[in-house]
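What you see is the complex with one protein chain gone and the rest in place.
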Amino acid sequence: MSFRLEFSVRDYELDLQGIVNNSVYQNYLEHARHEFLRAKGLDFAALSNEGIDLVVVRAELDYKKPLRSGDRFHIDTAFRVIDRVRFAFDQSIVRNDDTLCMKAVIIATAMNARGRPSIPDGLIETLSAGE
Amino acid sequence: MSFRLEFSVRDYELDLQGIVNNSVYQNYLEHARHEFLRAKGLDFAALSNEGIDLVVVRAELDYKKPLRSGDRFHIDTAFRVIDRVRFAFDQSIVRNDDTLCMKAVIIATAMNARGRPSIPDGLIETLSAGE
Amino acid sequence: MSFRLEFSVRDYELDLQGIVNNSVYQNYLEHARHEFLRAKGLDFAALSNEGIDLVVVRAELDYKKPLRSGDRFHIDTAFRVIDRVRFAFDQSIVRNDDTLCMKAVIIATAMNARGRPSIPDGLIETLSAGE
Partner (left out) sequence: MSFRLEFSVRDYELDLQGIVNNSVYQNYLEHARHEFLRAKGLDFAALSNEGIDLVVVRAELDYKKPLRSGDRFHIDTAFRVIDRVRFAFDQSIVRNDDTLCMKAVIIATAMNARGRPSIPDGLIETLSAGE
């Protein structure tokens, strides 16, 4: 079961080619992940203040079709565990005419206040709930 | 042989964790690629005006160590051909104390004015010159 | 009569102070203006393709209260004519608890394909309709 968030392209996200700049997709994906966390009762900023920093360790982004001015789209986000210190978000960006625009795999970990990978107790269970 | 470009972190690129936001690395990498093109006598914006759009089709980004306020770093960019319609840039982001911060593989193609992958004659030769 | 658009803060818009970076407010304001145009039947990107570039010539931004992670807010946008070649958007950013976060005056003009200020016939009437 995945989490869906609706978006629309904002013109400042376009570059001189008239398409959404390639870096902006990561903004979209991050926002979708943070809203996924929020839907699970977790707050990225509050976690960071408590010394738990969720960080991306690898991103694989397949750009299928560009987004343009006025496009409306949604992002589906699914969560899975990789190993003891890493988890992944499988995300897809789909334009409202059902065109797949991006497939992404984002691998992340949690860093404790000393900068070491360390996933707090309960985090995985909370993120996996309802999957 | 790779192309090197020097950078320093700008504070507006940091997020609430006090590290460079994960999307900003793609800004850095894109700027390094465009300066690589420029060093070869090619201009991204001029190409786009002529109807030749260089576009990213896949990005693989390994985040090794975060960049922080005040960090100075360089990006090394190397070019290679993958097949008839795709080429790759192998890029690394290295902080000035020699810490590897990111390894990236950016796979790209050229789109013609009709939106079809089509690499103009001579482009590969120009980009490969001196390698 | 003004045009209202709803927003929520996205975490990538925050800087190391944990507040929305001062440049991001202009992204918000621009998006609200472009949606205001769209509500009037005008499309910023299509106008640009036709050689009519709407450009900002002056921005006055009063930062009253910062926006933070999770904040929801709206922007009210009102249009008025200044003179033969300039018009203004009076915009305010209001957090959902009714706190005024920003007052802005954005003065703009239209440039024709030769880069001269020139407001196309009917543009002012369209933008003023319903005011």
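Letters A, B and C mark the chains as written, and numbering starts fresh at 1 in each.
Just so we're on the same page, a residue touches a chain if its C-beta (ideal position, glycine included) is under 8 Å from a C-beta of that chain, and two chains touch if they have at least 3 such contacts.
Keep in mind that what you see is a predicted model, and the values were worked out from it rather than measured.
From the set C:Ser23, C:Asn112 or C:Ser128, the residue in touch with the chain omitted from the display is C:Ser23, counting the whole complex.
Here the missing chain is touched by one residue of A:Leu16, A:Ile82 or A:Ala129, and it is A:Leu16. The omitted chain makes contact with chain C at the following residues, 16-17, 19, 21-24, 26-27, 30, 45, 48, 53, 55-63, 66. If you put the missing chain back, the residues of chain B touching it would be 10-12, 14, 18, 27, 30-31, 34, 38, 43-45, 68-70. Looking at chain A, the residues touching the absent chain are 11-12, 14-16, 18, 21, 23, 69.
Here is the rule we use: only the chains that are shown with their structure count from here on.
Taking the mean of C-alpha positions as each chain's centre, the chain lying farthest from the centre of chain C is B.
The rotation relating chain B to chain C, fitted on Cα atoms, comes to 180°, given as a multiple of 5.
Same-residue interface: chain A and chain B share over half of the residue numbers found at their contact.
Chain A and chain C have CA centres that are 28 Å apart. Distance between chain B and chain C, defined via averaged C-alpha coordinates, is recorded as 32 Å.
Per-chain CA centroids place chain A at a distance of 22 Å from chain B.
In chain B, 16, 21, 23 are the positions where the chain touches two or more neighbouring chains simultaneously.
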